[in-house]
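Every protein chain except one is present and positioned as in the full complex.
Moving on to chain A:
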Amino acid sequence: MGGTLPRDIALVCLAVGVIGVSYGALAVTSGFPWWFPVLMGALVLAASSEFLFVGIIAAGGSPIAALLAGLLVNARHVPFGLAVPDVLGKGWRGVLGTHLMNDETVVFALAQDEPERKRAAYWLCGLGILVCWPAGAALGALLGSVVRDTGALGLDAMFPAVILALTLPALRSRPLRRTALTGSALALAVTPFLPAGLPILVALAALPLCTVGAGEGAVR
């Protein structure tokens, strides 16, 4: 695994750690004990669903609502898993490999050409995130009383920027870009009316726009 890949992965893990800091801080300032975001970070390992879970409980929502919203957001892992089954490994290794599946690891795996590079990128990124996300959350929980307004530091702009930067290589293909823009517009249009998490799934309605094969080799 040469080139800029290890450096790119390290930077992504660092960014995830920084997002973890804002997550830990959010959880603690919402009244959770310091270990809760750390434990949840390690066990769930899916940032947006954890933000949502903590946010809903903090707003006075029921744990059931928080659970359902979290599961809804994480439903995107089903197509993720269909896209990268070869990198996961078998047996106990496969259990860990499955647990490491998330936005970043899948994008990194899809961006590689050869199976061996796919696997290496997936695991390096996944293990890095498994360490950095809970560690960032722990740091954020400790800093929680200091950095009260994470918005003032622009930390909320980091998460979408991370996802956008990781998806851009695929979006250089015109048909795929058109499909993604339409899907995003659909998701944004229904956001005021649907429960959190659902709008993202609504974006799948744009799928017919991208005729399979038209964007030959687009996911790079």
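The definition used in the following text is that a residue touches a chain if its C-beta (ideal position, glycine included) is under 8 Å from a C-beta of that chain, and two chains touch if they have at least 3 such contacts; residues count from 1.
The rule is simple: contacts and distances are computed from a predicted model.
The complex includes a chain that is not drawn, and of the options "Branched-chain amino acid transporter", "Paraquat-inducible protein A", "Acetolactate synthase" or "SusD-like starch-binding protein associating with outer membrane" the UniProt name matching it is "Branched-chain amino acid transporter".
The hidden chain makes contact, of the residues A:40, A:124 or A:138, with A:40. Residues of chain A in contact with the chain left out of this view: 8, 11-12, 14-15, 18, 30-33, 36, 39-40, 43-46, 48-49, 53, 57-58, 60-64, 66-67, 70-71, 74-83, 85, 88, 98-99, 101, 103, 106-107, 110, 151-168, 170-171, 176, 179-181, 183-188, 191-193, 196, 199-204, 206-207, 210, 212-213, 215, 218-219.
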